[in-house]
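A quick write-up on the structure given underneath.
All protein chains but one are shown at their positions in the complex.
Naming follows writing order (A and B), and every chain is counted from residue 1.
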Amino acid sequence: MTAAATTPDAVIVRTPAEIKRSRYLGITYLFLAVVVLWFFARWSVDLGNFTFKLARPTDPSAPDLTLSAGRVTLIVGVILAAMGGVQLARGFGKMNNLVLAIGLFLFIFAFLGWATAQSSIGAFSMVGMMKTTIVRSVPITLGALAGVMSERVAVINIAIEGQLLGGAFVAVVVASPLTGGEDPTLILGSPIGGWIGVGAAVFAGMLLAWVLAVLSIRYVVDQIIVGVVITIFVTGMTSFLALRWLADNPELNKGPIFKSIGIPLLSDIPFLGPVLFDHNIFVFGSFILVAFLTFLLFRTRWGLRARAVGEHPKAADTLGVNVYRTRYLNVIIGGAVAGFGGAFFTLGSVGRFDENMTNGRGFIGLAAMIFGRWHPVGAMAAGLVFGFADAMSQTLGILQTGIPSEFLGMVPFIATILVVAGLVGKARPPAADGQPYIKQ
Amino acid sequence: MATLELRGITKRFPGVLANDSVDLKVSSGEILGLLGENGAGKTTLMNILYGLYSADEGEILIDDVPQSFAGPGDAIAAGIGMVHQHFMLVPVFTVTENVVLGVEPVGPGGVINIKEAKREVREISQRYGLEVDPDAIIEDIPVGIQQRVEIIKVLFRNAEFLIFDEPTAVLTPQEIEEFFGILNGLREAGKAIIFITHKLKEVIEVSDDIAVLRRGAMVGGADPATTTEADLANLMVGRPVELVVAKEDSEPGAQVLTVSDLVVLDDRDQVAVNSISFDVKAGEIVGVAGVQGNGQTELVEALTGLRGVAAGTVTIGGKDVTHATPRQIHESSVAHVPEDRQRSGLVMSFSITENMVLDGYYHEPYSSGIKMDWDSARSKAEELVEQYDVRTPGTEVAANTLSGGNQQKVIVAREFGRDVQLVVASQPTRGIDVGSIEYIHERIVEERDQGAALLIVSTELDEVMALSDRILVMFDGKVVAEYRGGAVTAEEIGLAMAGAAT
Partner (left out) sequence: MTEPQLPPETPAEDNESAEPESRWTAFMNDLTGVNVDWRSALLVPVLAIIAALAVSVVIIVVSDIELWREFSLSALGDAIGQAGSAMWALFTGSFGSLAAVSSTLAFSAPLILAGLSVAIGFKAGLFNIGAEGQMLMGGMAAVALGITIDIPVFLNVPLAVIGAMIGGGIWGGIAGLLRARTGAHEVITTIMLNSIAGLAVIWMLSTDFFQPEGRQDPVSEDIAVSARLPRLLGFLDRNDLRVHFGIVVALLAAYAIYWVLFKSTIGFEFRAVGFNPDAAHYAGMKVTWLYVSVMGLAGGLAGIAGMTQINGLLYRASPGFAAGIGFDAISLALLGRSHPAGVVAAGFLFGALRAGGLDMQVATDVPIDLIGVIQALVVVFIAAPALIRAIFRVKTGEEIGQLTTGWGT
């Protein structure tokens, strides 16, 4: 035997992928720094102050936050530039994502400050914007949860948009005639007919999910295609029925709206109270669902089996777990969640149905699911990010910054692209995601 | 004493009679060796026994009581346990989660009692000497340990009848010895065991009784005490088998492939090939032995341009190709037989013609660079099909209609069917029938005799030893030993494969 010469171990400190990402991030920070310094801080001399209101007019318990826009933008710009430099030189290692979050936060803070100071109003309600963030995040979070439930068992659910839209339609069409304007029977601030409407929406979501399940599990049709086709179907069907029913019968399109409920004591906390604890059942429902589904997926027998089916269906099968039944069940539960989210658009918000009113929220929910790494809590966090993008574009519209409203409207969509492009690093989907399971 | 019996089991797949009226019997305290070459129908038979497939005909009896299994759940309940050829473990779960899956100890509300589960796992692993950390994540532990998890899984379900489907395929010779120790322990504990393999030595060493399956049918049995390897080979293949590859001594020429200080990362950005150097000369076959997952895959991918090189250099025929693309490597007269023919070697729904020009489609005579010349592609394909003995109804049928052996021959024909100076072949005969194996081995030796340099990577130690003029052993991303072909025993190589040389 000729012993092979022992060579020293290769030492790889940073992998090529890491270096590449570091470079992207570093350049992003520098770019943001330039934007802040060049566009915002340029006018620093006479930029004046801006005010973020931390309380609503009705509960003046929290002080306002007033700062000098010039100073804030200057400081933020310098910090961002420094971050970019460090990122390019050596990266932040495990802290990369944290630093990214801080960087984006600082940038947005500076941007909002600048925009506020620029506008003739000079102040806006931070508490209002945060509350809007939560409200706007609800359908996205619920859509993402629907996606989590079904993709955890490896069925791609791209029909979320259709499920939301279907839920929205069914909710109002069922609830309107039942309540007929006013109904004295109030449960949690809303007529019983409203609850039946929500139930009907949940049922509609489950029905659509069942179709998805049958076609993709039993008939092994390509799951992405099934999802898109279901969405096309629901879009066509709701528009068709809206014209056929609602156009001439406005009384069918006047649903009850669930009112906000302030949780005693908690809703009195300054700032956080109104932001978190004064909402309608859809918001609280999404909080509860996130907690409940997390528990279900990661603590119970049922969840272990579901996740096994999503990761390695054959292994689950060899241990006597019924792969098909698990998939059906999870996809349909996801549909129920999405149907509930759909009802939010009508009964939780404006009370009436408009053609295609979900406007892509289901697809954004899908991105939120990916962003949230197929985890309910992550899905909610991602939903909040998108909700914030929504709320911010609304705020900027009010502040009249001169940025065309169409561009502000693009913010959530662009954010979605950045998210799926892996701005925040890649996560692994369930290993069997999208693959049909075929038994002999 | 419990007995398990199969009677007249028949199973058809579209176009294949996988099991043809098979009878089989095993009792407590006995190891039955089930022998058969690739594609003989062993796995199918066991999947039927385990309730995964349903038989077209025949019955399963336990203690003479007929059973009907709607799914594995029923088989498990009847005391049958199976360690599958491809492990059935969820890679992102812990050992404990994998073991209890399907029979979880739960508290109120369906919450898993993970403490209790861990305790039970620990208890079994101590009782049978199967050491494992209950909290380890499966994808982080070596295959040998994963196999222990599979065995614990079966024991956790109180199985009386244990099926092991080609359990030794992924183990080093030393691990195999250890595994046989475990098997004997289980036999002593009164379990009935079916041990499946296509390796003659093993079945003689460990079994109490031997049954041989050929082309789906049971062709006979043998007594391990009296039978010989040659007899078994004859029974298994249906004709006498040449157990060695006939070849002359090599006459190495100039260096063709030179690798120095090569570092390659895997998909998770961990170092997979750790600073290795070697060369391959013209007219020489260099075999790379090693347990799967020790960097061979990444090495081959780096050499053929499919994976980036993190450090070091690669030259082929004097040209630096460290950062060359697969196309540039192809154009340096390199043939590449990839590890997984269905994943990357073929487009399964393409015709044979299309697959024959898969990597040469862009140049003369198959195309002008813009327009394909399908006529010349077809005539080349017909020529290669003829020359390389691909058994197919024609060149226009899709690759997925061919058997594994013939699919592999398509790849070999495409890659060898032009002038090459270097051949890189990974698992060239994995999972194919003996006839095709012999054929491909002959072709490999022929390429050598025509002056090509060959690098053959295989986890089949017998294959490496039979073919190679020089043997490199890879362990943990390094070349830990180098031997001259024919001057080394399997035991020596086995020790090196297990990392004993470091």
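The criterion applied here is as follows: a residue touches a chain if its C-beta (ideal position, glycine included) is under 8 Å from a C-beta of that chain, and two chains touch if they have at least 3 such contacts.
Keep in mind that what you see is a predicted model, and the values were worked out from it rather than measured.
In the full assembly, the chain not pictured is in contact with A, B, by the touch criterion defined above. Of the listed residues B:108, B:318, B:369 or B:393, the one in contact with the hidden chain in the full complex is B:369.
Taking the complete complex into account, B:336 is the one of B:11, B:214 or B:336 that touches the chain left out. Take chain A: the residues that touch the chain left off the picture are 156, 158, 215, 218-226, 228-230, 232-233, 235-237, 239-241, 243-245, 249, 324, 359-360, 363, 366-367, 370, 404, 406-407, 409-410, 413-414, 416-417, 420-422, 426, 428-429, 431, 433-436, 438-439. Along chain B, the points of touch with the absent chain fall at residues 306, 325-327, 329-330, 336, 338, 342-350, 354, 358-359, 361-362, 367, 369-372, 374, 400.
One rule holds in what follows: only the chains that are shown with their structure count from here on.
Centre-to-centre spacing of chain A and chain B amounts to 45 Å, using the average Cα coordinate of each chain. Listing the residues of chain A that touch chain B in their complex gives 1-10, 12, 15-18, 299-302, 304-305, 307-308, 311-312, 314-322, 431, 439-440.
Chain B makes touch with chain A in their complex at residues 13, 47, 50, 52-54, 71-74, 76, 82, 84, 88-93, 97-98, 100-104, 106, 109-112, 153, 261, 263, 265, 269, 271, 274-277, 308, 310-311, 472, 478-483, 488, 492, 501-502.
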